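As you look at this complex, bear in mind that one protein chain is not there, while each of the others sits in place.
Just so it is clear, A and B label the chains in written order, and each chain counts residues from 1 on its own.
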Amino acid sequence: MRMIITLFVTGVFTSNLVTYNLLGIDSLHSDNKTSLSSVLKNGFVVTVVLLLSTTICQPLNNLVLSPLKLGYLAPLTFVLVIFGILLLLRVLSSKFLPKAFMFLKENIKVESVALIALGLCLIAFEYEVARGYAMSLLYSVICGVGYTVVSLMFFAINKRLAEVKLPEAVKGLPITLLIAALISLAFGGLAGL
Amino acid sequence: MKYITYVSPHLKSENDTRNIMLDVIIALAPATIFGILVFGYRALLTVVVTVAAAVASEALYCLLLKKPLTTGDLSAVVTGLILALNLPSGIPLYIAALGSIFAIVVAKLLFGGLGKNIVNPAIAARVFLLAAFPAAMTTFFEPFSDLTATATPLSNGEYLFKEIFFGVCPGSIGETSVIMLVFGGAYLVSRRVISLHIPFSFILTVITIAIIFGRAPILEISMGGVMLGAIFMATDYVTSPMTSLGKIIFGIGCGGITMFIRLFASLPEGVSYSILIMNLLVPLIDKLIVTVPFGTRMSVKGGEIKCLVCSKIKKLTAKLSFARFR
Partner (left out) sequence: MLKDKETYSKIILCSLPLTVVATTAYTSILVAVISFLAVIISTLLVCLLKSFLTEKTALLAKVIISLGVVGVLTMTASVFYKELTDSVSPYLPLISLTTVLILSGKDTIEATPANALKASVVMGGVSSGFLFVVGILREFLGMGSLFGIDIYTKVFAPMELFKNPVGALFIAAMLVLLYNILVSLTGKRGTKE
C-alpha cells in the first residue's frame, strides 16, 4: 500500500511528465481547450494512450529487446507501437464512437501525444521507476493522471490570465513557461518519500 | 447576458490598497520586533535588506518600463517584510536580496502587477530560495546568541513547550512566536482585512491530522511557520478563492498537504510548498465552484465515464454551495 502511495506521489508530483520531464508542454501551450470537459477528455485520451503503449512496449523491451541486446532499436519500435496505437484508436472510434472520433480529429495532435508516450516509455524503462509489469501499467496511468492535473491547472490559470493585461513581452510562450516553472517548483517539495 | 467577474481587488484606488498594506504592516510589527529582539541585529539587517531590495526592484521595473511609480502603495514593502520573516536570521544578504527580486519581478510584475499575480510572491520566493540555496535556507540560529547554527525544533525536539510557544527557539525570524502572530491576526480580523475561513480551516486541519497520526497538535502549530503561513500568507486576497466555500477548501487543502509533507516526505517544513500548490489550484477551485448557477439541476449523462466525473463534481459542488445558503 505504501508503495502505491509512493508511486502515486512520484508519478503525479515529483516525476510528473510535464513538470519534471518537460514533455507535454506544447499541447498545454495552445489554447484550444475551451471548457473543463474538453481538458478532461484530452487528459483521458493521453492516459489511455500511455496505458496502451506501456502494455505493449514493456514486454517488448524486457523480453525481446534487452536479451537480444537490441537496445538501440528501442526508440524505433516504441514509436511504431505508439503510432499504431494512435491509428487504432482513430479507426476504432470512427467506427463505434463517432463523437469521440470528432474530438480526436480536432483536438488531439498526434505529434504531441506521441512525444509524451515516447518520453514515458524511454524514461520509465531506462530508470526503472516501477518494478514489474503491473506496477509499470499502474505507473503509466498515474503519469496520465499527473498530466491531466497539470493540464487542469494550466486551463484554469490561462482563463484567469486572459482577463489580465500582461506586459507585452510576456504574452504567449514566456508566460506558459513561467507557469510551468512555478508548478514545477511547487511539486518539487514532495520529493523524498 | 454574460457577467464577467474580474479578479480582485475589485475596488482599486491607491488609497485603499495603501491602507490595507499599512494594516498588514502594523499586524506584522509585533512578530518582527520580537524576532529582532530574539535574534539580534543580524535579523534587523536581513529585514532591512529584504524590504529595500523589494522596493528597489519594483521602482527599477517601473522606471525601465516608463510606468508610473507604484511603490507608494506599499505592497512591495509588505512582500519584502513577509519574505524576510520567513528567512533565517543569519542568511547571506545577497540571497535575501535575490529572493526579493524574484518575488517582486517574477512572481508579481511579470504576471501583470498588483492584484493579478497567481501565486503569493513571498511564498514563491521562499520556495525558490529553498530550492536554490537549500543549505543556507535551513541553517537556523540559536536565539540570543551570535549566530550559532542549530536545527529547528521540528527536526530536533529538545526545547520546552513554553519556549516553542512563546518563540524563544530557533527558526526563521517571524515564524517562531505564536503569540505575536496571533495578535497580528486578531488585528487584521478586527480591521476586516482577512476573513477567518482560511486560518481556521488551515489550523483545524493541521490539528486534526496531527491528532490522527499521534503527534502533539500544539507543537505542530507552533513550529515551522504554520501560524505565519495561515494568517499572513495563505490569506492574500488575490491568490485565495473568492467564495467562502472555496476558502474553506483552500484551507483544508493547505493543512492536508502540509501534514502530508511533514509525515511522509523528507522535508520538515511543508507550509510553503502546500500554500504554493494550493495557490496554483485556486483558479481551478474558483472555476469549479462558481460555474454552477443558482437553481440549475445537473443531469448525469449515461454511459460516458468522463462526463460522469464532470457532472458528479458539479453536482457535489452544487449541493455544497446550496447548503451554504440554507
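By our rule, contacts are C-beta pairs under 8 Å (C-beta built on N, C-alpha and C of every residue); 3 or more make two chains touch, one makes a residue touch a chain.
From a predicted model like this one, the values you see are computed outputs, not experimental measurements.
Note that the undisplayed chain, when the full complex is considered, contacts A, B.
Checked against the full complex, the one of B:34, B:128, B:202 or B:232 touching the unshown chain is B:128.
Contact between subunit B and the absent chain runs through residues 92, 94-95, 110, 128, 131-136. In the full complex, subunit A contacts the hidden chain through residues 19-23, 25-26, 29, 72, 75-76, 79-80, 83, 110-111, 114-115, 118-119, 122-123, 126-127, 168-174, 177-178, 180-181, 184-185, 188.
We adopt the following convention: only the chains that are shown with their structure count from here on.
For the pair subunit A and subunit B, the distance between mean C-alpha positions equals 31 Å.
Per the touch definition, subunit A reaches subunit B in the complex via residues 5, 9, 36-37, 40-41, 44, 152-153, 155-157, 159-161, 163-167, 170, 174-175, 178-179, 182-183, 185-193.
Across the complex, subunit B meets subunit A through its residues 4, 6-7, 65, 106-107, 109-112, 116, 118-119, 124, 127-128, 130-131, 260-261, 264-267, 270, 272-273, 276-277, 279-281, 283-284, 286-288, 291, 305-307, 309-310.
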